[in-house]
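Selected chains only, in their assembly positions.
First chain written, first letter: the chains are A and B, and each begins at residue 1.
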């Protein structure tokens, strides 16, 4: 038995990891193997997907028709990427992703999600008052623009394909990918024009 | 279960705080917690992802809301490893040098006995109503769409029905539907304009409207 006080999360995590390995439930190195999987979960992958879609109309069509296969084409697949649906922003529609019940995300293309995405504030509010939340986060949308909020309640994992910003004619795929931020692929921001 | 984790539409929360240049993990133990859980599901197969989600939902509500994300991950994983008999709580508490708060016990869902897959019943454009169920165990219907009517905008492939797989009931796969709800259908007069919500719902959650 431990003391009467609640152990710190750190002590608890270490205790569980140590016991799993010591009792032979996990082979030595299993946690390191997970770490290698984890390193592949990176939102910069999503930025590559977006940049490709902006420059290659055939890829864009494949991406919108079958997001899972089109992401896998670029090597982006794995846990929480089993069924990816891409949501296309248009001048008339802004898409937005949330997971109100936990914090599901398309890990292979969006990475492990940031704290704000996992916060009760975002989860509670964005399905109910998306315009207000976006405004507070710095994105003011005209009333004519539809805000469509996608709640990740089942096994579909979403990726927002944002609008290509003005002033990027002739940009290479790499240059474009460098402009794309995670927030734009979750849908709470637009990709800004290069300055 | 109609739990506190089901946050969609709950009023009274303040601003969303965005941290600039946020690291994936803020402290090393957060990475440990994440890896423990992924290894327990993927390597050890001690539990499945639906049981894991439910274990987090079963956390004492105040603990749930106070805890940051990776403490929830850790609590869900630890609860299941103890409940499944993989690890021993007393041993863990001895190692940790203090108490380890676990989630509260499961309340089972009643099963409906079905296990065979079937063809999707609804098509794009279908009008559907969400069943107004109050299951004691795990379910993925947010409370804010129960009893509400929407339109199917996409039919996704069959996935394991979580209300069953989270409770050791016969596994069955069935289509999920992206159902679009008008904001006014969900929030009444308080709704924003031109702000529909799309929710991804298993077929068993739906009935013809």
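One rule holds for everything that comes next: a residue touches a chain if its C-beta (ideal position, glycine included) is under 8 Å from a C-beta of that chain, and two chains touch if they have at least 3 such contacts.
What you see is a predicted model; the values in this text were computed from it and never measured.
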Inset, instruction - Give me the full-complex composition, label by label, with copy numbers. - result: A x2, B x2
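In the analysis below, only the chains that are shown with their structure count from here on.
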Legend entry - Centroid spacing, where centroids are CA-atom means, of chain A and chain B in whole angstrom: 18
Legend entry - chain B to chain A touching residues, read off their complex: 5-11, 13-19, 22, 24, 26-36, 38-40, 42-44, 46, 53, 56-57, 65, 68-71, 74, 77-78, 81, 86-87, 90-101, 140-142, 144, 154, 156-157, 159, 176, 178, 180, 186-187, 191-202
Legend entry - chain A residues within the chain B interface of the complex: 1-20, 23, 25-27, 30-31, 33-35, 37-38, 79, 83, 85, 98, 100-103, 111-112, 114-116, 118-133, 136-137, 143-156, 183
